[in-house]
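Of the protein chains in this complex, all but one are displayed in their positions.
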Amino acid sequence: MMLLKEILSKYPQDPEYLIEILLDYQTSKKTHYISAEDVSRISQHLDIPESQICSVISFYTLLSMEPKGRYVVQICHDVPCFVNDAANIYEVLVELLGISEGETTPDNLFTLEITECLGCCNESPAMRVNNQVYTNLTPAKVEKIISDLRGEVK
Amino acid sequence: MIQEKIVSKRFGKVNPLSIDSYIKYDGYKGLEKAVSNHPTQVIDEIEKSRIRGRGGAGFPAHIKARALANASGPKFIVCNGDEGEPGNFKDRMLMENDPHAIVEGMVIMAYATGAKKGYVYIRGEYQNAIKIMKATIQAAEEKGFLGENILNKGFDFKLEVRSGAGSYVVGEEFSMIESIEGKPGRSRVKPPFPTDKGIHDRPTLINNVETFVNFPYIVLVGGEEFAKVGTASSTGTKLISLSGNVKNKGLYEVPFGTSIRDVIFQLGKGVRNNKPIKMVQLGGASGPIIPEYMLDMSIDFDRFENFDSKTGTGAIIVIDDRYDIFDVLLINMKFFVHQSCGKCAPCREGHIQIVNLLNKFKTHRATEKDLMSLENLAKVIQQTSLCGLGQTSMTSIISSLRYFRDDYFAKVRY
Partner (left out) sequence: MVNLKINNIDVQVEENTTILEAARRNHIDIPTLCNYPDLSIKSECRVCVVEIDGQKKLPTSCSTIVREGMVVNTNSPKVLNARKTIIELILANHDANCTACPKNLNCELQALANKLGIDKNRFPTVLEVQPVDDHNPVLVRNINRCIKCGRCIDMCKNVQSMGVLDVMGRSKDSKITPAYGKYLSDEFCTYCGQCSSVCPVGAIIEKDDTDRVWEALNNPSLHVIVQVAPAVRVSLGEEVGMAPGSIVTEKVVAALKYLGFDAVFDTDFTADLTIIEEGNELIERVTNGGTLPMMTSCCPGWINFAEQKYPEILDHISTCKSPQQMFGALAKSYYAEKMNIKPEDLFVVSIMPCTAKKYEAQRKEMRIDNINPDVDVVLTTRELGKMIRQMGINFEDIQEIPFDKPFGITTGAAAIFGATGGVMEAALRTVYEVVNKEELQDINFTQVRGTDGIKEAEVVLGGQKVKVAVAHTLANAKILCEQVKAGTSPYTFIEIMTCPGGCIGGGGQPYGTTNAVREKRIEATYNVDEDMPIRKSHENPDIIALYDEYLLKPLGKKSHHLLHTHYSSRNK
């Protein structure tokens, strides 16, 4: 995890870079979120109100003010995936992870989310785990992905 | 051969991470030719090509370009790579497979308009494309195709990648401008248009990825030659993102004028398990839903204009008869409930009521009055919303009320 200070020093001290800074910093954190303390420091650095930063974070779905699991699993539910069995894949994930949409496993390993189109409709159904996209999903494939991720941590 | 490859011609033939590989394959030849002419000549060629924007609305590209060229002072060029419309993947494929063509198209436009700064705005979900575009910009800078004194012609152009952070509406021009300024993607009042007042209130030109990729080719072959492909109102080729229940989902490039049926059956090889087609959604969530009997319609901006939507993105989503129209409509409308920025009242408050009404149909609780309410509300959202999102989100509802009206009546309780 990089320090916020290091991330801030990578960008011009200009509010234009707020979203870049937030994404960069959040990606560097295992908990995938921006804390109130972070907001306050970024607010001072860029000289913009904290409310404006909260407004930005709460507007964009890839930004969060709540901690998330180490792996954020996002399954697509739009029409091209829906007509290719995405609803069933979601059920498989619910069963595998023991959580439903918007929840995080008690071990803080997985957060399950429904995402908008991932632009992989040619290989639907698709999901994203952190920055990695998985396509042509089947129940068996999903099971393997999740168990591999669990293995990675051990 | 129904495909004709112009913008996707280098797919699989060049290594996207190698600028040398691109150069070997006619890379930056369009730019070299462009800078040997006067900037206005570049726009003249674009005008002759009659190319229309590939982002969906199909606005003539030369008008925006000329407006930017005529503006004085600092100005910006933006490549819209925020491909959020469900069912589309063409821009991702372009960014991942032929990224230098995008940069080349942008530099040509910079030369033609005098812009010194540009942005490639890519949705945050496209991490791979973001990485590739960043590397591409760096490579182009190193070779002197970007940066200062490009090709020793004394013009400068800097390019920056901006990542989206999860918002569909940012694909709309003013929302994108707000996002580039580091703010929530809530649109602004139009006019003034971006080419008058865009990023930091300076003139800004926004084009879709696919539009930019066409520019080097237009400059190379000339506008008239380009316009020989396609139809009178829609010149050139179109990338088609074909998805849904077809056998061969994928990206195809066809001349304008090709019929939707040919794309589905010749390129997509028809529906899986040979099931009948119940409906086809064009363009994405903001596009119309049409029945099987309309598939002979050709891919053409003028035809699409009848739907008042961004049909022109080139997405074709095929849905077989296992699915109910209300399943599809509800997914579309929940999408808009989630994606509305919340700024204007009809869009913010309207979509949730549309979902309520559709749920009544889905569960057989609807009355004839609900049908009237749905029709009325859909029109009000379309007519009064501030930005393109609310102005086009009702297309699937309005088209379904026209082409699948019986499905509605079948759910009405008398």
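By letter and in written order, the chains are A and B; residue numbering begins at 1 in each of them.
Just so we're on the same page, a contact is a pair of C-beta atoms (placed from the backbone, for glycine too) under 8 Å apart; a residue touches a chain by one contact, two chains touch by 3 or more.
Predicted model only: the values in this text are computed from it and were never measured.
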{"item": "Option touching the unshown chain, where B:Ser8, B:Thr231 or B:Gln339 are the choices", "value": "B:Gln339"}
{"item": "Of B:Gln3, B:Asn37, B:Gln127 or B:Gln353, the one touching the omitted chain in the full complex", "value": "B:Gln353"}
{"item": "Contact residue for the chain not shown (choose from A:Phe59, A:Tyr90, A:Phe110 or A:Tyr134)", "value": "A:Phe59"}
{"item": "Hidden partner chain, residues of subunit A it touches", "value": "36, 39-40, 48-55, 58-59, 65"}
{"item": "Residue numbers in subunit B that touch the chain omitted from display", "value": "167, 184, 186, 189, 191, 308, 337-346, 348-353, 356, 373, 376-377, 380, 382-386, 391"}
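Here, only the chains that are shown with their structure count from here on.
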{"item": "Subunit A contact footprint on subunit B (complex, rising order)", "value": "83-89, 91-92, 123-128, 162-168, 179-186, 241-245, 249-251, 281, 285, 315, 317, 319-320, 323, 327-328, 331-332, 335, 338-339, 341"}
{"item": "Subunit B partner contacts - residues on subunit A that touch it in the complex", "value": "14-20, 22-23, 52, 55-56, 59-63, 77-80, 82-84, 115-124, 128, 131, 133"}
